[in-house]
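Okay, handing you the structure first.
With one protein chain held back, the other chains of the complex are shown just where they sit.
== subunit A ==
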Amino acid sequence: MLYFAKWKIGLILAICLAGLFFSVPNALRGQADGLPSWWQPVTLGLDLQGGSYLLLEVETDAVVREQLEALVESARAELREARIRYVGLGVEAGAAVVTIPDAGQRTEAARLLRGLDSGGTDLTEGAEGRFSLTFQEQALIERRTQAVEQSIEIVRRRVDETGTREPTIQRQGDSRIIVELPGVDDPQRIKALIGRTAKLNFHLLDERVSPEDLAAGQMPPGTTVLPAAENNTDGPPRYAVRKRVEVSGDRLVDAQPNFQDNQPVVSFRFDTAGGQRFGRVTQGAVGQNLAIVLDGAVISAPVIREPILGGSGIISGSFSVQETQDLALLLRAGALPAPLTVLEERTVGPGLGADSIEAGALASLLGLLLVIVFMLATYGLFGAMAVVALVLNLFLLLGALSLLGATLTLPGIAGIVLTMGMAVDANVLIFERMREEARNGRTLMNCIETGFRQAFKAIVDANVTTLVAAALLFYFGSGPVKGFAVTLSIGVLASMFTAVMVTRLMVVVWLRRSRAKALPI
């Protein structure tokens, strides 16, 4: 027990030096950019460096609903083309339903309906020719997953476009997205940008609808009422819009804020297919109104004077410059497949973050100082050894956190302070045991040997239980609390190493040099 092999001493020293080495960048935080990526200071959590944490939920139900509606629209077109008479076409309780009154046409209708969505749907025929079309479970899961993945991609593009430094965007659970924005202290603009679906579609207005019908909300099938967008102050408050999407915003390849007659506008450009389609639509509808619909509201509905063949156009409205910039950004980044809801937001300003670091540092130093004084007063020389071990423990902890790229949060700092209190516990256990053995009249060697060996079992059991609690904390906790669990676990592991190995080494060296005959505590 009291003999250390050379390689063991070397290993212990090497670990301690590595701890020191990887702690160094924390003193050079100002020049961290110039340091290699494996030799960086510990990452500060959003609560310390300031920043914003957003938890978003993708409303995947909306995707399914939308796809059912699309299914209904294609059913309408197909049935009409096949001259099959139908009634009661619409969406009901998660299914697209239609009734075919003529029994002779039902087989043909079923064939058409089955072919609507390239597989993935189930068709059931009820009484009196009532068909209902639902998505299969697997297809639903796929669609939801796809919607979430697409949303993450689009959120990332939008956040990147705002110029936020080092954002983190990741999926959580089935339908949630975590967005972390370091350094952002007022996320309102980003929230507004992220939260908007930004689905741009071009529809034709339905001229058959009279102003009276519009006011009464009486629409022919395939036509719906859409409100004017907020910045559409020139036009009427409501529009009768054909449901059929003529060209969709997916086809945009570029959008830029621009000016026309000194008014801020957004100019856009379609890809080739979109441009051709746009040309065809405008060619066939000269004289009609083309509604530009963003997120279910009409921005404007200009009259098509001539076919627009160049594949580019302009969206005008009563925009401010900022609004055209944001709209252009949104159109470039693409539309979200489904609306996003902010479930949770936590923002810490840089001021509070700096204050927290200061408070944490002060509390740590003070705690360290008090523990040092206490250990020296109680155990004298051995106390000094424990203090050396404690300081090494802190370096190991800091070094490990830096090396692992772990995030230090305010509760994490609390974890460090707590570690200091608990790290000396192992030494207290050992020293108290030595004292006890000494009182029983054992020789010095014997006391030290027994002290370390007997205390070791208790130390292991005691620390494993703490690790168990920390592991569960890590699993169930979020953000700052996870940071606490990480610091606590590493602190406990490091303290076992320093308190047991390093202190023992020091005691052995002391024993050899001093040739003492009695325990100095």
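Worth a mention:
Keep this in mind: contacts are C-beta pairs under 8 Å (C-beta built on N, C-alpha and C of every residue); 3 or more make two chains touch, one makes a residue touch a chain; residues count from 1.
In this section, contacts and distances are computed from a predicted model.
Choosing from "NADH-quinone oxidoreductase subunit N", "Insulinase family protein", "Metal ABC transporter permease" or "Protein-export membrane protein SecF", the protein name stored in UniProt for the chain missing from the display reads "Protein-export membrane protein SecF". The residue from A:L11, A:A215, A:V286 or A:L366 that touches the chain not shown here is A:L366.
Across A:P167, A:P257 or A:G383, the residue that sits in touch with the chain not pictured is A:G383. Contact with the undisplayed chain is limited, among A:V42, A:L418 or A:I490, to A:L418.
Here the missing chain is touched by one residue of A:F22, A:F135 or A:F484, and it is A:F484.
By the touch criterion stated above, the residues of subunit A touching the omitted chain are 1-3, 47, 55, 57, 185-186, 188, 191, 195, 341-349, 351-352, 355-356, 359-360, 362-364, 366-368, 370-371, 374-381, 383-384, 410-411, 413-414, 417-418, 420-422, 424-425, 428-429, 432, 435-436, 439-443, 445-446, 449-450, 453-454, 457-458, 461-466, 468-470, 472-473, 475-478, 480-481, 484-485, 488, 520-521.
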